[in-house]
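Only one structure is covered here, and it is reproduced in the block below.
Here the complex is missing a single protein chain, while all its other protein chains stay put.
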Amino acid sequence: MFEALFGRLTWDSIILVQAVEEPNINTLITAGAAAMMPVGGVMIVALLTWMKWWKPLFEWLTSVDHKKIGTMYIIFAVIMLFRGVVEGILMRTNQAVALNGGFLSSDHFNQLFTTHGTNMIFFVAMPFLIGLINVVVPLQIGARDVAFPKLNQISLGLTAAGGFLFMISLMVGEFSTGGWTSYPSFTGRLINPGVGPDYYILAVGISGIGSTLTGVNFAVTIYKMRTAGMNFMMMPLFTWTALCTSILLIFAMPPLTACCLMLGLDRFLGFHFFTNDMGGNLMNFINLFWMFGHPEVYILVLPAFGVMSEIASTFSGKRLYGYTGIVAATMCIAVLSFMVWLHHFFTMGQSATVNAAFGVATLLIAIPTGVKIYDWLATLWGGRIRFTAPMIYLCGFFVLFTIGGLSGVILASPTLDYQLHNSLFLVAHFHNVIIPGVLFGILAGIHIWFPKIYGFRLMESYARITAFLWAIGFSLAFLPLYQVGMMGMTRRTVAYEDPALVPWMVVSGVGALILGLAFLFVLLTIFFSVLNRKKLAVPFGDPWDGRTLEWWTPAPAPEWNFAVLPKVDCRDAFADAKEKGAAYQPIEKYEDIEMPGNTYYGLIIAALASGLGFGLVWYMWWLAIVCFLGCIVTVITYAFLPQRKIIIPAAEVREIDEAWRRAAREGMGITRDDESNEANKGLARPDILPNP
Amino acid sequence: MSATTRKSLHPGLNLGEEHGDDHLEAETSVFGFWVFMMSDLVTFGMFFIIFASTAPLACCPGPKELFDLGSVAWQTAFLLASSLTSGMAVLTLKQEHGSRNATTKNLVFWLLLTALLGCGFLYREISDFISMAAAGAPPTRSGYLTALWSLVGLHGLHVTGGIIWCLVIVAGVLVRGVDLRWKLALLRWSVFWHFLDVVWIAIFSFVFLGGLL
Partner (left out) sequence: MIDPPIILAVADSFLQPMGPVAAEQLRHLKTVTLLTLIAVVPVMVATPWILWRYRRSKPRGMYRPNWESNPILEWLMWGVPVLVVALMGVSLTIMTFRLDPYKELGKDPLQIKVIGLDWKWIFIYPDEGVALVDELVVPEGRAVELTLTTDTVMQSLQISAIVGQIYAMPAMTTKLNFIAAKQGEAQGMNTQFTGNGFWKQKFQVFSVSEEEFAARMKKAQSSDLALTADTYAILAMQGTSEEAKKPLGIENRKGPLEMVLGDPKIFQRVLARYMVEDMTPESQPGSPSYDPKKSPLPPASDKPMMGMEM
């Protein structure tokens, strides 16, 4: 009876029990980390109750507003980034002292590198980027919301369910030790029968479905909901990269869902997809995984490149150089990204012909990427560069990401990959393109668009220090790993025997600690900005003298985004209007605005998907079946429930909008000299700049 | 690019201008569903690729012993016929339901017929699976059988989902009438149903016919 109820879950599965029964540094670290969850949960509940924030919380959780959903994605990602940074610090400090053995057990280290990678890709980077896309794209194309707002909420719910499974594995059971790539047959049911790989399959598989749906949502939004007059070649670059990212999500996530499903069938039902025996073939998993995995890294980097485009033009006060070229390059990258997956396993024994073909294809991708970097530098040429935090991120990107590009080209050659595959050189390469590429783009993007959501800027001083800390921390933590990789050290090892590696490892460990400090400064930036929000307020909505449509609304942006959907006839329509002095002209006709109402749909799906995953992991079949049927019942029920709509009367819209426009017409505004101080209220005055 | 001057707002059968605003609303919804189907196609594609990379093992029963072409022919007939009846359902929707006044009799008839034919397909397919298992060829026996069962089974699960969806739509139009929501649901469902037909043709060709060659 107990077994039917609890499956293979026992008291010993709970880490707190393990830490009491067998206290050692590994169980204590894990128990401490796990304990943060209930403790944090209790603290949050207490805070919500004291501040009477329950109602606003549920308004957010049931909202289908893209701005709120995007913000929730980003908050989720920040919390998961905290865990990811801690995991990284643990690993790098362990390796600094790991000559012949460090302070972590092998099993703990193995879980750490698996959770670190899985977390950072699926629960940090993707939610951050999807969050930014959510917040910005509808505003940039002049729309009220995305094409399918309820689906958007469901995507968030599925991502959260995956995150829940990932986090609960810290407390109950353990996570996989097979790396974020989870290769069978190591993760097959014979070698690793425990709950770890099952947690992986379900966390990644469930959140993957959410990401696929996001791709569909934004592809349709960008295709069908651009405002009147905006053809494709007038879209801002961030929207272009969001479109390409969406297409990648639509076509690249299914292979991941498929191989997780197949591995699950192997593990749960004894199928022979990837087993060693009876015709199973583990190479199939590797092919499927990387058919997802390579486009995935472009899913991560393309939106970051979009942010770089925005930074380059906005903070040098110029049009973007080479718009058409950058669009073409982005599309080339998107298409080519499907043709290079084999470079992740050059050493698997394919013929030289196959390896050479994929090697050349990989080199080809370097071309459009390089062109984009040159285009951004050319954008700065002839500009008036302002050293805000986003500009610091851009410059750090130029210098550091390019090194990552160099190491990527090196790895693209099968000859060299035979030496460097699975070494720390590889680890250095991908962190080199993810941190100065993806992370810098994310942090810069948050800095740029935060005022649009919350109505106040982030403090420049703290933000700049944060940027420098990330750059320095990254450099110290990862550049030495190139050398160590060339010296022959392999990845995913808890310890090593060669004393020559120690000095490099120590430097790397110090770098990891600085990265921890950088993360702390992210939190401090937000904290002190909130404290000073009145001084940092930018109610007119245009703190950076922006060029694109999202800056043509007040800040915080109203729920309906635009009182009247703008009509455009050129690129950078807002900059154009400002130049003509026509940015805040009064509008004659206002109409009622209809917005979708709140719903519990996403929240319910999130809860049911979490239960489904947990039930499958622990063999609690009753729970899995109930939750699965519950999902079906929920979908059918919502098909019959009336769709809630909110009507905002034209008079209310007119009142808010007219007040904003009038104040903007009458206001003085600031030049860019005052961009980083209190005088910046979000209203821009033309910058008359003398030439030398 | 005025929407009202374009007859075809999305691929597939459009409601047409007689449906007024519903025709315009369909654009985003149905287009989005086609895009989603592309991702589903990729998923099936992955199962196809895996199947193509396997070969029957000498030790276990293979296509010649297991495949009953007669049954497969019946399944094909059922599914193709159901595609026809689903097309009739959507045509009925387009022609009869431009206003909200028409009776749902014809629409429900075609939908229920489609569901019935789909059930016929499933009945034959499940019987085939049961006899394969009895003949010593369950999916746990070899890589080839795993791939076979999974590909065909994934399609069968999709058909099951499509039948349930069809019945929900029948309930919807009976209870709520043929309003915008149920029109869009019907358009999307019919894309799904035709898609399943296309995938079946690929399965029929590569798995069953191809396996016997």
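When the chains are written out, they are named A and B in that same order, and each has its own residue count from 1.
Convention: contacts are C-beta pairs under 8 Å (C-beta built on N, C-alpha and C of every residue); 3 or more make two chains touch, one makes a residue touch a chain.
Small disclaimer: the values here were computed from a predicted structure and weren't measured.
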Options A:Gly7, A:Gly157, A:Gly359 or A:Pro390, residue touching the unrepresented chain: A:Gly359
Residue among A:Trp11, A:Trp53, A:Phe268 or A:Phe387 that touches the chain left out of view: A:Phe387
From A:Ile367, A:Val530 or A:Leu629, residue that would touch the chain that is not displayed: A:Ile367
Chain not shown: contacting residue from A:Asn152, A:Thr177, A:Asn217 or A:Ser309: A:Thr177
Option touching the unshown chain, where A:Asn422, A:Asn532, A:Asn598 or A:Thr634 are the choices: A:Asn422
Those residues of chain A which, in the complete complex, touch the missing chain: 106-107, 110, 177-179, 183-186, 188, 190-191, 193, 270, 275-279, 281-283, 316-323, 325, 345, 347-352, 355-356, 359-360, 363-364, 366-367, 370-371, 373-375, 377-378, 380-387, 395, 398-399, 402-403, 405-406, 409-410, 412-416, 418-419, 421-423, 482-483, 486-488, 490-498, 500, 503, 672, 689, 691-692
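We take it that only the chains that are shown with their structure count from here on.
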Centre distance in Å when chain A and chain B are each reduced to the mean of their C-alpha atoms: 35
Of all residues in chain A, those that touch chain B in their complex: 147-148, 212-213, 215-217, 219-220, 223-225, 250-251, 253-255, 257-259, 262, 265, 269-273, 275, 278-281, 284, 287-288, 291, 632, 636, 639-640, 643
In the complex, chain B residues that touch chain A: 27-28, 31-32, 35-36, 38-40, 42-43, 45-47, 49-50, 53-55, 57, 139-147, 149-150, 164, 168, 172, 175-176, 181, 185
